[in-house]
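Take a look at this one; I'll ask things after.
Now for chain A:
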Amino acid sequence: MSDARTAILGRLRAAEGKTPPPAEHFEVVAPRGWSGEEKIARLRRLMESVHTEFLDARGGDWTALLQDWLAQQGLAGLIYPPDTPLGRRLAGQWSGATPLIPYDRSLAEWKEEFFAQEAAGLTGTQGGIAETGTLILWTDETQPRTLSLVPPVHVALLDVNMLYDTLWQAMREQGWTNAMPTNLLLVSGPSKTADIEQTLAYGVHGPKRLLVVLVEGDPAFS
Partner candidate 1 sequence: MTHAQASGRPRTVYFFGTCIVDLFYPGAGLAGIKLLQSAGVEVVFPDGQSCCGQPAYNSGYLDQARAVAWAQIKLFAKDYPVVVPSGSCAGMMKTHYPGLFRGRPEQAEVEDFVARVYELTQFLVDVLDLELDDLGPPVKVTWHPSCHSMREMGVADQPKRLLHQLSKVELVELPRERECCGFGGTFSVRQPEISAAMVTDKIGAIAGTGADLVLSGDCGCLMNIGGAIEKAGGHARPLHIAEFLWERTHGRR
Partner candidate 2 sequence: MAAADFRAKAHDALGNRELRANFRRAMDGLMSKRAMLFADRTEWTALRALGAAVRARSLLRLPELLEQLETRLRDNGIQVHWAETVDDGNAIFKDILSRHGARRVVKGKSMVSEEMGLNHALEAEGIEVIEADLGEYIIQLDHETPSHIIMPAIHKNKQQIARLFSQKIKDAEYTEDVDRLTDLARRVLRRKFAAADAGISGVNAAVAETGTLVLVENEGNGRMCTTVPRLHIAVMGLEKVVERLEEVPPILSLLTRSATGQVITTYVNMISGPRKPGEKDGPEEVHLVILDNGRSRIYADPELRNTLRCIRCGACMNHCPVYTRVGGHSYPGVYPGPIGKILTPQILGLETTGDLPHASSLCNACVEVCPVEIPIASLLVRLRSEGAGKTPHGGAPVKGAGSRRKSQEDWVWRAWALVFRMPLLNRLSNFALTRFGWALPSDSPLLREWMTVRSRPRFARRSLHELVRREGIPHE
């Protein structure tokens, strides 16, 4: 196969352009100068337009609010990342009726059970993007990829102090190029499809519902 590599690159190199590259002007994707409230309002509006639900826990106790919400939904449990600050906070304060289920094994160890859970999955976020109504999720040892994918409900905590105007701003200010995680994910709503007659339907493969819990200045997120 290295033959193929040599041949392909050889052909490309023989034809490589000598003309100067066109200039790129990034102003159009640069920050918009939105205020904090403008960013929150825009993010909410865009995400709600694609069926995202919101809990505003700013200035309150998000664990208590979430507890109430989950109880009302009648979900079988809340799957959470135990080795994260928010996971520890959650476990320490939880007194709700909804059982907490830690994602503390590899996927292979509980794949069948995990896929069958009628539970919610809880994740933190690395902030949000106002322009498109988007959450930024990093995966690592503590926060598995499937936690925001397989459970029918995804609950994401978003610190409103970590909102960016645009994706371009977020990736630059968070220095993504120097430290990409194995899987960086942008989520802008619950799973959806329009493959049948352009009719929107939610929850085709991933979560049917997405709940964003807005928090502010919580030490678990610093």
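The candidates were selected such that all candidates are chains of the complex that A comes from, given by their letters.
As a convention for this text, a residue touches a chain if its C-beta (ideal position, glycine included) is under 8 Å from a C-beta of that chain, and two chains touch if they have at least 3 such contacts; residues count from 1.
As the structure is a prediction and not an experimental result, all values here were calculated from the model.
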Check each candidate in turn (1 or 2) and state which touches chain A within the complex. 2
Which bits of chain A are touching candidate 2 when the two form their complex? 1-2, 4-5, 7-9, 11-17, 19, 21-29, 46, 50, 103, 105-108, 111-112, 115, 131-134, 139-141, 144-146, 149-150, 166-168, 171-172, 176-177, 180-199, 201, 203-207
